[in-house]
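All protein chains but one are shown in place.
Here is chain A:
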C-alpha cells in the first residue's frame, strides 16, 4: 500500500506513459507491463483484444508466466521468464520490502538495531544477501542499476523518476554484450569489477550495457617490462544495438614503460586512482567491519604517499609532509571517502547498500563528486561575473565557508541540497524560490524559473549540472538547525565531527603514519 499512498505508483505510471513515446521505434522494440502487490499481474497486450487482459499470478512461491507471447509486447523472476526467449530490459518499481514469495526480505535494519549489542562488527553482515534466490536471479540478470528515492515525495520525485526512466530508456545502450581485455606481454588482467556476471573466467558477460556503466579492470605484472618500450591494452566489446545490429567496439591504448618512480608519480591520474580505491573499498564493505574498511582506505593512501616519500623525495627533512603534485588531494578525498554514506557508521543500511551498488559501475569522473560534492554559493550569483563556465567555482567543504547570510548548493551527482542560512536576505529568497522567509521552506520542492536574472542563473546552473552528471538530481531544501541541516552539514567533510577527524587532523595523522613507516 505504501507505493500507492506516497504517490510512487502514480508517478511511475505517468513516467512510463511519457517514456513510451521516447522508446526507439522499430520491430525490435517490445514493451510489457507487470504490476504486483501480494500477487503478480501481467497484461496481455495483444492487438486483437479490445482491452488489455489482466492476468493475475497468485502463486508467488512458484512463479510462472501465464502467456507464451503477447506479454512482452514485454517483475522480477516472472518477468525474467517472460523475457527469457527475447532478452531485454527489466524495470522494477518498488516501494517497500518484498514481504511475500520468492526473495521475501524481513526488515533487516530493524533486526540489526535490535541486536545492536552485537556491535559494529556484525553490521556488515546485513549487507550480505539474505536470500540466495536473489543472488541466483542476479546471475541470470547480471547488469543492473538501482534508482533510489527515499523518502518518496509526490511533489519533487515524479520529475526525477520520469527523467531517470527516460534516460534509462533513451541513453546509448546495447544488449547481449561480451567484453574482454587483452594486454601485451608482461601484463595480465587480474580482475574485472563492476555489475556483470561471469560465465567463463576470461570474459565479462553483460546482458545490457549503457553509456553510464563503467567496468574496472585491474592489471598485474607477470613479467618485467623494458624501459622505453610501450605496453598495449585492448578492450573488445561485442554487443547488439537497440536496433538489432551486432557490433564490436575496440579500444586500444598503448602506454610507455618506465623504471623511474618519479615519472610514474608525475603522470598519476588522481581521478582514476581514487576511483579504483573507492570501488575496491566499496566491494569490501559487505564482508568486513566498517572500521576495518576505513583503516584500509587510509592505509592505501599512506602506502602511496610513503612510496613517494621514500623513493622520490628522500632529500627532504623527515618533519615535512611531502605530497606528489598530482596526488596532493588524495588525503582529502580519502578522508571524504571515510565520511561518505558507504563508510560512515551512522545511516541507514539501505542507503549504504544503494551506495555500494551505485559506486560499483560508476564512471570515473563521477566518483570524486560523489564523495567530495561540489558546493557553490548561489546567493551572490549576481555579483560574480562568470567567464567561460556557467557554474561558479566551488567552495571547499568546510563549515567555516558557510555564512548565515548565504544560500549554498551542494551536489554529488545524485542529490542536490540547497542550504539556506538563517539571515538570508528575503529578496534573494523571493527571487530564487518565490518565498519570502526561511520559515516557508519545506524540504520538498521543485525548482521553478522566475522572471529574474538570479533565478534564471540558478536554473541554468542546475541544468548544466544535470547535463554534466547525466542525472536529474533530487533537489532538497536544507535549513540550519533541523534534520535537513544536519544532512547538509554531514557533507562538510573537512570539519571535525564526532566520529571523524578534520582535514588538518587527518593530514597530521597521515604524516605520522608515513613517518613511522620511514623509521
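Going forward, contacts are C-beta pairs under 8 Å (C-beta built on N, C-alpha and C of every residue); 3 or more make two chains touch, one makes a residue touch a chain; residues count from 1.
Following the convention adopted for this analysis, contacts and distances are computed from a predicted model.
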| item | value |
| --- | --- |
| Identity of the absent chain, which is to be given by its UniProt protein name, from "Gem (nuclear organelle) associated protein 7", "Sodium/potassium-transporting ATPase subunit beta", "Protein transport protein SEC23" or "Radial spoke head protein 9 homolog" | "Protein transport protein SEC23" |
| Residue in contact with the excluded chain [from A:13, A:55 or A:238] | A:55 |
| Sites on chain A contacted by the missing partner chain, in the whole complex | 38-39, 42, 46, 48-59, 62, 64, 66-70 |
